[in-house]
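Here the complex is missing a single protein chain, while all its other protein chains stay put.
What follows is chain A.
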């Protein structure tokens, strides 16, 4: 049975249900759209590298990059590649691995049912052999090296590595050439059996679709397969870097035209569970807008003094088990960049009050941008964060944003900053 939630002002409706096997299904029809976009996600990503494999007793530490490797290998089957099956219908397919999730997706303008079966089947019918696993090592090795040559990527992950030196978050999502060399087909099966049970997964479909019909297709597909019982997943809790151990500053030399500076703030406060977590996330993001976006008074001063330029940006991320903010940009004056921005952070509560008259503006902007994102079926689907924020959608996020008050923003920022730890990662030419 689909439960239906209408957002009447937006003219959007979300249908959802959980199948008997535990798979969460979220269906969002978009009238007049040609595209249907589907994304199937497991709550398993790069940081989940130590766990008790399903059916075993002992925790095992797996090679770094295994979740991403598994993502690559799931496409290849004994006698075909899932890419080619999608290709028969002209659909485009892809997949990506983040710290905490792995997602498989397709986009099509026809043959939705056929493509949906291909997606469900290739994700739910693994096939790994020593030969196919070894072949992939060359491709992923090149992928890792491509990112080695990307200074923006190096700056971002360098900063994260500084904030989480003991946690698996400091490891490249794809692993290293050395770590992936150790991955075996058995490792992939162990990870697969543990994390790809339907009860650990969601399927979000947005675009041209009729909810009841699509649900019937999914149910029919799932009825053809048998899954083991839904057992709890036992991840080994990652070690936690004590705040005092976080290195405040690191400088590295790379071939870049200008210095790149990334200031990271790791939150040590507890992010509320479920929908309240999205409220917290939206409130901190809005606080950062007030402190750092281009409507602020300080912005023009730093811009005119050539401390920041159009490359300056910031963001706030909440993931399973970790949340952090980043302020980053290219600058010819890295030391002043750091001292000016940290001065604002040090005085954040007062700075926020000083910016209060911009609150309405900044909130309007965030609302408008989010409404604009509803034009995109991909944005709607990707905004769904599953269990992290209690199954909320982009439409719930809009409601939360509309209701946010200045006091909410003050409170959330204070909670985040009070227990936060900072680092600066600088890349110099």
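In this text, a residue touches a chain if its C-beta (ideal position, glycine included) is under 8 Å from a C-beta of that chain, and two chains touch if they have at least 3 such contacts; residues count from 1.
Please note the rule applied: contacts and distances are computed from a predicted model.
Undergrad: Unshown chain, UniProt name, "NADH-quinone oxidoreductase, subunit M", "Predicted Zn-dependent peptidase", "Molybdopterin cofactor-binding domain-containing protein" or "RNA polymerase sigma factor"?
TA: "Predicted Zn-dependent peptidase"
Undergrad: Which of A:142, A:213, A:230 or A:339 touches the chain that is not shown?
TA: From the options A:142, A:213, A:230 or A:339, the contact with the absent chain belongs to A:142.
Undergrad: Please pick, from A:311, A:339 or A:405, the residue that touches the omitted chain in the full complex.
TA: Residue touching the absent chain, from the options given: A:311.
Undergrad: For the chain that's not shown, point to the residue among A:66, A:374, A:400 or A:413 touching it.
TA: Spelled out, the listed residue whose C-beta touches the missing chain is A:374.
Undergrad: Residue-wise, where is chain A in contact with the chain that is not depicted?
TA: On the side of chain A, residues 9-11, 30-35, 81, 83-84, 87-93, 107-110, 135-143, 145-146, 148-152, 176-177, 207, 254-258, 293-297, 299-300, 303-304, 306, 309-311, 330, 332, 358, 361-362, 364-369, 371-372, 374-377, 402 touch the unshown chain.
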